[in-house]
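A protein chain is absent from this complex, but the other protein chains hold their places.
Labels run A and B following the written order; every chain starts at residue 1.
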Amino acid sequence: MAPEAEFHRSGGSADAEPILRVENLVKHFPITEGILFTRRIGAVRAVDGVSFDLRRGETLGIVGESGCGKSTLAKLLMRLETPTSGRAYYRGQDIFALSGAELRRLRRNIQMVMQDPYTSLNPRMTVGDIVGEPFEIHPEVAPKGDRRRRVQELLDLVGLNPEHINRYPHQFSGGQRQRIGIARALALRPEVIICDEPVSALDVSIQAQVINLLERLQDELGLSYIFIAHDLSVVRHISDRVAVMYLGKIVEIGTEEQIYTRPTHPYTQALLSAVPVPDPTARAHREIIRLEGDVPSPADPPSGCRFRTRCWKAQERCATEEPALVHRDADPHPSACHFAERRERVVA
Amino acid sequence: MSDLTIQRGPVPGGHLLEVRDLRVEFRTRDGVAKVINGVSYHLDPGETLAVLGESGSGKSVTAQAIMGILDMPPARITGGQILYRGRDLLTMREEERRAVRGKEIAMIFQDALSALNPVFPVGWQIAETLRHREGMSKQDARKRAIELMEMVKIPAARTRVRDYPHQFSGGMRQRVMIAMALAMNPAILIADEPTTALDVTVQAQIMDLLGELRRELDMAMILITHDLGVVADVADRIAVMYAGRIVEHADVHSLYAAPAHPYTKGLLESVPRLDAKGGQLATIRGLPPNLMRIPSGCAFHPRCPYARDICRVTVPPQQVVGEGRTSACHAAKEVLDGSRG
Partner (left out) sequence: MSELQSVAAAEVPETVAADRPRSLAADAWRDLRRNPIFWIALGLVAVLVTMAAAPSLFTSIDPRACDLDRSNLPPSAEHWFGTNVQGCDVYARTIYGARASIAVGIFSTLLAGMLALLFGMLGGFFGGWIDAVLSRVLDIVLGIPLLLAAIVFGSSYQPGENMGIWPVVIILGVLGWTTAARVVRSSVLAAKQQDYVQAARMLGAGNLRIMFRHILPNALAPMIVVLTIALGTFIATEATLSFLGAGLREPTLSWGIDISAATTRFQDAPWPLLFPAGFLAVTVLAFIMLGDAVREAFDPRLR
């Protein structure tokens, strides 16, 4: 393995039991009519049967374009939404069956870093209050006298000056605010952190700082990440395994190497071919796979394979039989396509 | 197609568009922010110039100054010239200025939803420019609007011409905005972060479309963006901006192969690559400067790994480092050699 790759913890520990297991998670948002007596006339199928495992210490990247359901998935995992059906297990515990004190304990183990550093912090609270709030909600984690010190430690851990503990969010830059959000997520020493587009709102030069921070924290604290983003380069950099979502389903999942160098699902191939690489010499032989048409509405997805309306390989079988997310001959990683096959020069 | 052929062809003794030493200030309650501090670049017919920078670099403000859409208080243009075909837009008479802006130089923005009026059908909005400025009749303008929508590849243009902006997807709205900009067959199109808010597959379609249209209509383009991938894909030349100044100016191949300014170098090294999985990302340490308190000398010096004493004191001049290449850095040669090595 090349030295740079050594830096990354290779995906997951030897534990047999994944730290997070998601089974057939479904979330439909009903579309209703009427004011006083509402009638259901349909549903937006935001997440429509998603299953995956997260192993301890690994980073699972989830990519997809707008409307694919990745944000809804994040909210489901954080129990901000209740699923229509399906299960998710944290260390064997069904997270949707928990309530009361058990739910509160769960919150200590799964936390989230949000996208927008300008709205994810309460502008009327000091940084110390924001990062210290988890201790107020879960007083058993830190005794009162100890909290200030812990908050300062956290600020230091994310690369901020602990003396700024009394400042307000608007006195910090976007990248620094994101660090504050990360410190807040770390306060309760969670094992799993869901990163929902954590660097999308930041400048390019600041993105690198925050990405490095997240990686360093993962190594130091043994964290497991679910990293949701639309920037494919960032996801490749930080992830061990990657899942590609389209219209509420995972269409392909594998190691970052498998997905980025040997994708077999047409959507993944199209997605990768569309990303411009910062290398002008690639212009000459770049082949962008053009997708026809618009993304179908998640309220009315196509029958069978959802991608068939835009897929150049679509046949009759694709309309009648939904392809399962299983290993395909083309490459030993799960891909939901009847005609999965490798393709030359997908990434320019 | 175009009856405005007089706008094409080489410009006598100069560039199609030239910005010379532009200076813009913003007066706020908290002080004066020097947003543009002596920016100069030029654009020739048919080429694509990318203005690359992060937020606060001033890249959008320069374009807004060219288009004349800066809010004049609090903004003030305190110096410089903007020459279109040799004539200074800033000192022209108002009618002459209006003949240029919007007609010969058009602009598209990042957020199509807020650039389009939500209460009018898109066809009406496209046609309005034509009726207003060309004095076309309603029927002719409408016909032309449909033609334009077809040109930007909006399917079923004939029926969609009556639809409202919210009935289009993000990518389609962007096409509508492009159609509006092209209605007057401009010589220059300024695209301010046109694809930043779009999905990557849609982004590819839009950039493709822009490339096709440029060639078909013989249009020059200024592309304002922070995306190094997009720039590598479409630009001919690049002007890199930092804290209101141009720090490097080069053709696209030279810039990516061997940058001559520490900021450019830092940017290129800090971007994760799609085609390779690297180790830790190299970062530019520190934060972008406060525009009300720009560091003395070279604005980049607090963050620069090549900084020397002179950088703190003297603003670096534009040094020629190659054919058509400049770099505003006291250590330009060193950086360039380091990049090549």
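Convention: a contact is a pair of C-beta atoms (placed from the backbone, for glycine too) under 8 Å apart; a residue touches a chain by one contact, two chains touch by 3 or more.
Keep in mind that this is a model prediction, so the values were computed, not measured.
Peer 1: Looking at A:Phe172, A:Tyr225 or A:Tyr246, which makes contact with the chain not pictured?
Peer 2: A:Phe172
Peer 1: Just name the one of B:Ser137, B:Gln167 or B:Asn290 that touches the chain not displayed here.
Peer 2: Residue touching the chain left out of view: B:Asn290.
Peer 1: Out of A:Ala97, A:Ile137, A:Leu221 or A:Val326, which is the one that touches the chain we can't see?
Peer 2: Considering all chains, including the one not shown, the answer is A:Ile137.
Peer 1: Footprint of the hidden chain on subunit A, which residues?
Peer 2: Residues in contact with the chain left out: 78, 80, 103-104, 107-108, 111-112, 114-116, 119-126, 133-134, 136-138, 166-168, 170-176, 181, 184, 188, 203, 206.
One rule holds in what follows: only the chains that are shown with their structure count from here on.
Peer 1: Any idea how many Å lie between the Cα centroids of subunit A and subunit B?
Peer 2: 32
Peer 1: Would you tell me which residues of subunit B are touching subunit A in their complex?
Peer 2: Those residues of subunit B that touch subunit A are 54-55, 169-172, 199-205, 207-208, 226-233, 235, 252-253, 256, 266-268, 270-275, 277-285, 287-288.
Peer 1: Quick one: which bits of subunit A touch subunit B in the complex? Just the residue numbers, please.
Peer 2: Of all residues in subunit A, those touching subunit B are 3-8, 65-66, 173, 175-176, 203-209, 211-212, 215, 230, 232-234, 236-238, 256-257, 260, 270-283, 286, 288, 290-291, 294-295, 347-348.
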